[in-house]
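Inspection log for the structure reproduced underneath, given as C-alpha cells.
A single protein chain has been removed from this complex, and every other one stays in its place.
Labels for the chains are A, B and C, by order of writing; each one numbers its residues from 1.
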Amino acid sequence: MRRPATKPDHPRGPVLWSSLEELSGDPAFEAWVDAEYPVAATFGPTARRTFLKLMGASFALAGLAGCEKSPFVAALPYVEQPQGTDVGIPKYYATAVTLDGYAQPVIATTYSGRPTKLDGNPDHPATQGRSDVFMQAAVLELYDPDRAQAPNRRGEPVTWSDVQHHIGLLRQQWTQSQGEGVALLLGHSTSPTLIRQIEALVREFPKAQIYEHAAVGGGRGLDSTRAAYGQPLQLRPQFENCDVVVSLDDDFLGAGPHQVANARAWSAARHRTADQPGLALYMAEAVPSTTGAMAEARVAVDASRTWLVAQGLANSCDVAGAAKPDLSAKEQRWLDRAVHACRSARGRALVTCSRFGDDATASWVARTNEALGATALLGAAAPVPNVANAKRLSDLVSDIGRGAVQTLIIIDANPAYTAPAWLAFRDAVAKVRSSVHVGIHRDETGALCEWHLPLTHTLESWSDARSIDGTATIIQPTIAPFYDVRTVHQVMALLLGQLDPLPAAPVRDTWRAALGNDFETKWTRCLHDGYVPEQRAAPPNIHAAATAVVPPPPDDGLDIVFRPDPTIWDGSFANNAWLQELPKPLTTLTWGNVISIGPALAMRKDLTNGDHVRIRVRDRSISGPVWVLPGQAPNTVALTLGYGRSKAGRVGDGLGYNAYHVQPIDQPWQTKGSLHKLGTRETLAVTQLHHRMEGFDFVREVNAADTDHPKHETTQPSLYPPKPSAQNAWGMVIDLDACIGCNACVAACTAENNVPVVGSEQVKVGREMQWLRIARYYTGDVEEPRSFFQPVPCMHCEQAPCEMGCPVHATTHSPEGVNQMVYNRCIGTRTCSSYCPYKVRRFNFFDYRPASDAPEHAAHNPDVTVRSRGVMEKCTYCTQRIEAAHVAADKENRPIRDGEVVTACQSACPTKAIVFGDIRNPDSEVSRLRGDGRHYVLLEEQGTRPRTTYLARWKPPEGQG
Amino acid sequence: MTDRTADILPQDQSLGRVSDQLTGIPLHFPTRRRWWIAMIIASALLLLLVISTTALFTRGVGIWGINIPVNWAFAIHNYVWWLGIGHAGTLISALLLLTGSEWRNSLNRFAETMTLFAVICAGIYPVLHLGRPWYLYWMFPYPATMGIWPQFRSPLEWDIWAVLTYLTVSLAFWYTGLIPDFAAARDRSRKRGWQIFFGITSLGWRGSAAHWQRWQQAYRVTAGLAVPLVVSVHSEVSLLFAAGQIPGWHSTIFPPYFVLGAAFSGFAVVAIIAIALRSLFALGNLVTDDHLDVLGKVLLACGLMTGYGYLFEVFDALYSGGAHEMRTLSDRLTGAYAWTYWGAIAFNFVPLQGLWWRSVRRSGWMLLSISISVAIGMWLERYMILVTSLYRDFLVSSWGAFTPTFWDWSTYLGTIGLFLVPFLLAIRFIPMISIFETEELLHKEQERPHG
Amino acid sequence: MAEHPFGLLGEFATPEALLAAARKAREVGYRNLDAFTPFPVEGLAKVLRLPTPRISIVGLAGGLAGAAIALLMQLYVNYDYPLDVGGRPLYALSAFAVVVFELTILVSALAMIIAMLWQNGLPRLNHPIFSARHIARASKDRFFLCVLAEDAAFDSEKTAAFLQSAGALSVELVSS
Partner (left out) sequence: MTQIFSPAADTWLRLSMVAGVAVLGGGLVGVIGFAHSAFETSTDVRPHQPVPFSHKHHAGELGIDCRYCHTGVETSPQAGLPPTATCMTCHSQIWTNAAMLEPVRKSLADNKPITWTRVAKLPDYVFFRHDIHIAKGVGCESCHGRIDTMPLTYRAKALTMEFCLDCHRDPAPHLRPKDHIADMTWQAGRDARKQGEAIAAHEGIRFGQLTHCYVCHR
C-alpha cells in the first residue's frame, strides 16, 4: 500500500473521477450488496444507486467469523472492469475537508472507490502533511446514517424537481422585487466558488441581503483586530521565527483551524538541543490549555484581569500611556520573567492574545508588539477573502422583526442551535413567509425551516476553500454522492437559475477564470497537488491604534468564558462518534461537556468532579456537572460550546448542556455570572481517573547538563538468552517535548485500525478501546501545576510479560520485535492484560461492532480485521502498513527504506513527536533518537525492554518554570 | 494426636450398631423434610447460576463489572476461593491418613465429598470467564488443522492441568475409599433398587483378605501422592498471579501463602459441615466434641500460619522498597478497597482467637460461627488480592476501579447452589461417614484396654 | 450338599477368633484359605501367607510414564511450531516442570487404582460367596474364614468339624 509520503507522480485527479464514474455506472455488486447490506434496500432509488457505487467489488468485511468450515459464497466480478481499478489496491486522492469554512488539505485513501482514511496532504503549504482530529474523523461523517438523504418540505420528502419548481417561483418574485425581502444566511465559508456565486446572486438581485453567522470562527474572530488596528486582519503569528512567545490566554496550539499550522511552526521553533535553547513560551491564561501545558512559565489569571496583565506588559515594555496596573505578586513575578525574556530576544519575541479575548487586551498587545518590534512576526494579512460585508445574525433578526424579510435561505449554518438564546432566533424564523435550510444534516434549523435541501459531504463534493494561510484548495470528490444530495454550488446554481449543472462545473468556471489559458493542464496539476498556486498579496502595513481601550468596570460575579469544544468544536461534529469518544485533552472527558472551575473555587463552593451546578448569566441559566481543573484561575468558570443538541442525530443528541443558551450577544466569549451548587451529581465518562503523577517519573524532565553524554542503548540484565532479530527491528520514539496532547494520533489510530466506539456507558466503567491513550499528568501545586502529555501505545516489549501469560499462543513475538496479537486465536482469558505493566491492551467485553447493516462498516480499513466479542486487541505498530512495505520491498528485492513505513499516529502528528522505524539500521531517524541524551524507557526497572521509548521533556531553564 | 484417640469415640457401642446407623442414613433416610427444604433452596441457587450463565454466554463477559485495568475480578477470585475450600478434603483424608491421626475417620468421607464439588465449582469459573468460551478446547494439545498448540509457559495452562488432575485424583481416591462402604450398604439393603445401586457401585466387593491387602496399599500410596498434589495445585494457582509483574502479586511468598490460606478456608468449611451433619443426623456418638476440639486446633494453626503470610506480604513490600510495591501496599491499607483488607483481617483472625479456649473449641455453635467468619474472611482476602493489585498498578494514567454488578453476585451465589445440590444428593445416597474405618477404629479402641 | 462346593465358611465373632482359627488351619495343613472381614484385620495376610501385592510398582511405572508423556508433549509442541514468547527460552524446562509434575501424579494414581481393581478381579458382581447365608455380616460385624474346595486336604465333613472345633459360631458349605 503506497502512503501519501510516496505519492505516484502521474496526475491523480482525472484518473480518480473517470474511475468513479465507471464504478458508479456499474451495478455489478447489487446482488452482493443486498446480501451484505440490507440497509441498501431501504434507501431511495438514487441513494441506493449511489450506495452501490460506494461498495467496491472486493469490499471485504473482515470479521472473526471463526475458523469453522468456510462457506461457498457468491463472487461477483465486474461486467466491464473500469480502467485502472485493481481490486484490492488503494488509491489516493488529494482533496480537502473543511473546519470553520477553512480548508484542511488531505490525501484520501480509498479502496474500490470507498474512502477509508484521510491523511494530511504533504504537498500543501499550509499543513505540510500534518493533521488534526477533525481531519481524521471527517471520513466517518461521510458514512453517518443520520445525514439528510433527500430534500424535504415540512418533514415530507420531496424530489429535487419539486425544489427546482419552487425556486423557479421564488426567482420570478425576486426578479420583480430585485430581491427585496430575500435574506441569505451563510455559515463561515472561504470557498471562492461560493463567493463568486453569491456575488452573482447579489448582482442579479441587488436588494437581496447577505448575512453571516459562524458560531465560533468567521468574521467575529476578527473583531479584536478591528479594535487594535482599526481594520479587520487575519493574524498568522510566525512562530517559526520566534525565540520568545508571550501568550495572553491565546491557546494557539489548541483545537481549531489554526492548530495544525501553528503546531508545525511552534514545534519547528521549539526544537531544543543541549546547546540551542529553542522557543520559550510564557503563558498567562484563565483556563488551562494545551498551550499552557507546553509553557516555560505559566500563570493563572482570571479572564477579566487578562487586560491588566497586558497593560502591565505594555508598561514594562515602555509603551506610551501604559500605567502600571496593580498585579498580584504571582502575576508580577511571571511578568518580570516574560519581559526579561522578551527584552533579551528583541525582534524575535512576540506577544499574542486570544481572538476570544477583550479589545483592551488586544490593543495593549498590539502596541506592545510594536514596542518590541515584533509586528512583522504577526504575519498580519487581509482577512481570507470572504463574503463581502455580510451582515450579522443580530441584524437579520432585527430585519425580520421589521418585516423586511419574506424569504430566508440558510446555507450550511445552524443558527437555531448556535444563536445566542437572547436573539430568539426561532421565533424570528416563524415570522418569515418562506424559509429554506441547506445543509448536510436536517438539524435544529433544518427542522425549523419549511424546506430542507441536503448537501453532499465534502468528500463527495466538487468545491474549493482556502486553508488558514489563504491558499486556495481544490476539493474533489473521492466517491460519488451517497444519497440524493447536491453540492452547495449546485444549490446556488439553482438559485441563479441554472438547472442541475454538473457538480464540477461551478468550480471549474471559477478557476477557468483564475488560471487563464492552458486551463486543463494547470487544472489537472491543481487536482493532483490539491491546491492552486497563487502569488500572495503583499502584507498590509499596519499600525496599532493609539487609543487604549478601557473595558467597562466589571460588574461583580464570576468570569464566565465560552470556548469551543476541543473534539466536537461548535457542535457541528456532534454526531461523529469517533470525536465524541475522543478524550478531551485536559480532562480526558468523553461524550459530554463539563463546567470547568479552578481548585480554589471548588474549595470555596465545596465541589468535586461531577457535582451539578447551575450557572446563571443575567436572566438565563444552565446546569451541568463541574470539573475541577488544576491551574484554572480562581474566579473563572469555563463553559464549552457544542453540546446539548436536540437534532444532531442518534449519536449526538441529548449529551451535555447547551452553553449557547447563556452566551450573551454583546459578550460572546467572556461575561459575568454566578454559580450555585445543586446537590445532585453524576459519574463522568472520563478515560483517566487520576491525573497527579504521584512522584513517579513516568514523564521525565531533563536539562542540558543531564544530556551531555549520549545515552547508551538501555539494556536491563536478563536471564533469558538473546533472540536473533530479523533484518528489520521496529521501534518507536515519542518526543514528550513536542507532544501537545492534541489527540490527532488517537483519532488517526481509530480510523486506521477499525477501533470500535463503545459509548459513554462503557467508557464510564473503564472500557474505552483506543489503542493509544494520551496520558495526562500534572505535578506540583494544584493552583499552578506543571502539565504533561504522554502518548502511551503498546510498548512492544522484547521480553513481554503479556505473551508469557497467554495459554493459546494468541500473542507472540515476531522476529522483527513486534508484539503480535492474533484476534482469531484469542479465547479471551485476559491474562495478557493483567500482566501488562502499561495496561495498553483493550478487550472486547461485548460485541462492539456496528450493526451488520450499518453504513459505518464502509469506513473500515479492509486491511485490518474487525474484532468480535471476547477478544483482546492492542496497538500493532500498524502491522498492515509494515507488511505492505515488506511486499513492496520484496517484490523489488530490496530492503525497506527508512521512513517507508509510517504508522498512522506518526503521520498524523502535527509536531512530528512520533518517530517510527528500524532500530537495527544505525542511520535511521529512530536509531538516532534512541541515542539522544533525552532518551529513556518507561518503567525501565521492569526489565521488559520496550521498543516504544520516549525523549524526556526539557526542564525550563533555571529561574523559570 | 494418637494418644487422644483412646477416647475419641465412645466405646459403649457395638460394631453392628455403628454399621446399621451409618448405612441407615441412605437406606432409611431420617430427616426427609429438612433435607427437602435445603434441596429446594439449593436448586433455586442452581437455577440462578443457569440464568446467569445463559446471560453471560449470550451477551459476553461485559455483563460483569470487569474493565481495563481490573479485567479479572469475581470470576477469578471465586475460582481461587472455591479451590481453596476444595483443599481440606484431600488434606484431611490423605495427610492425616499417612500421619495416622485416627480422628480423621469420622470426617474424611464428607470432607472428600465436599472437596469434589468445591473443585467443580472452582473449575467452571475459568471457563465462564473466557471471552470466547466455545474455544476452550484450544487450551488442550490436539493435532489441529491450524497446526498451532497451547502455550505451556502460561500459568493458565498449568492451572487447567493442575485442576483437572486434582479433580480426577480426588475423585478416584474418594471412590476407592467408598467401595467397602458401598458393599456394607449393599449388604444392609433390602429393597431391590438399593441392592442393585449399591451392588454395582461396590463393584462386588467381598472384603476378602487379599482384597483388603491390595486395597490398603493402593489407598495409602495414592494418599501419599495426593498430599504433594494438594500443595502443588494451589501453588500453581498462586503463580497465576505471582508470575505477573503486577505489584502485590509479584512475590515469592505467594505459593505457601495460598496453600495455607486454602487449608484454612477448607478446614473452616469442613467444620461447618461436620457440625451441620452431626446435628442433622444425630451423629454425636461418631462426630464427638473431641473431633470439634481437634478441628478447632487445626483451624487455629492454619489461621496463624495464614496470618504469617499477611505479615510477610507487608514485610516483603517494605523490604523491597519498590515505589510501586509500597504504593500498592498503601492502597491496600488505606485505598478505596481497604475494607476488603481490614475485612479479611477482622473475619479471619479476630474471632479465630476464641479457639485458644477448649470450651470454645468444643462448643458446636461457637466453632460454627468462627468457621463461617473464616470462610467470609478468606473470600474477602481473595477479593483484596485480585482487585487492590489490579485497580492501581504501575502507570497512574491507567488506574481504574471495580464495582461488581448484579451478574457478578448472581453467578457467585449460583455456584453455591452448584455446590449444595450434588452435596445434598451425596448425603442422601452415600454413607457420609466411613463405616469400615470407624469400625476399625472402634475395634482398636475396645481392644486397647485389654491388649 | 452341593455338587461342586466352593468351600467351607466358618463364622467368627471377633478378628482375634478369626486369626486364631486361621493359624490352626495352617497348622493342620490347610493351604487354600481366604477370609472375609468388615475391615482390614492386622496380621491376617501374614497368617494366610498372602503374597505381597505389586500395586506400588505399577504406581511407579505409571508415574514415570506420566512424566515422560508430559515432558515429550511440551518439548514437541515447541519444536513443531517454535514461537517467540516474551523472549523466553523455547524449551523452558522450569516452566514445563509444572505439567510434568501433574501428569506424573495423575497417571500414577489412576494406574494404581486400576491395578488394584484388576488384581482383585473387580468388578465382580456375582460370586459364589454371596450365596452364603451369613456372608452379609462380613461387611458388618462378623469375621469369616473360608477353606476353599480346591485345597488338597479339603473334605466337607472333616473340614466342617475342624472349623467347629476352631470355635466357629456357624459353619456353612458354600456351593459354587
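To be clear about the criterion, contacts are C-beta pairs under 8 Å (C-beta built on N, C-alpha and C of every residue); 3 or more make two chains touch, one makes a residue touch a chain.
Since the structure is predicted, the reported quantities are computational estimates derived from the model, not experimental observations.
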**Request:** Over the full complex, note down every shown chain the hidden chain is touching.
**Result:** A, B, C
**Item:** Absent-chain contact - pick from C:Ser131, C:Ser156 or C:Ser170
**Value:** C:Ser131
**Message:** One chain isn't shown here. Among C:Pro89, C:Pro123 or C:Gly167, which residue touches it?
**Reply:** C:Pro123
**Prompt:** With respect to the chain omitted from the figure, which of A:Thr879, A:Ser907 or A:Ser927 is a touching residue?
**Reply:** A:Thr879
**Request:** Spell out, residue by residue, where the missing chain touches chain B.
**Result:** 142-148, 186-187, 195-196, 199-200, 204
**Asked** Given the full complex, what residues of chain A touch the hidden partner chain?
**Response** 26-31, 58, 60-67, 69-81, 86-89, 726-727, 812-816, 818, 820, 822-825, 863-866, 876, 879-880, 882-883, 887, 890-891, 893
**Prompt:** In the full complex, which residues of chain C touch the absent chain?
**Reply:** 81, 83-84, 123-126, 130-136
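Throughout what follows, only the chains that are shown with their structure count from here on.
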**Prompt:** Any idea how many Å lie between the Cα centroids of chain A and chain C?
**Reply:** 81
**Item:** Distance between chain centroids, defined by C-alpha means - chain B, chain C (Å)
**Value:** 30
**Complete:** Residues of chain A that touch at least two other chains are 801, 804, 806, 809
**Message:** At least two partner chains per residue is the criterion; list those residues in chain B.
**Reply:** 148-151, 153, 157
**Asked** chain C touches which residues of chain B in the complex?
**Response** 14-16, 19-20, 141, 147-153, 157-158, 161-162, 164-165, 168-169, 172-173, 176, 179-180, 183-184, 186-188, 199-200, 203-218, 221-222, 225-226, 228-229, 232, 236, 239, 435-437, 439-440, 443
**Asked** Once bound in the complex, which stretches of chain C touch chain A?
**Response** 81, 83-89
**Request:** Please name which positions on chain A make contact with chain C in the complex.
**Result:** 718, 720-721, 723, 797-804, 806, 809, 812-815, 945
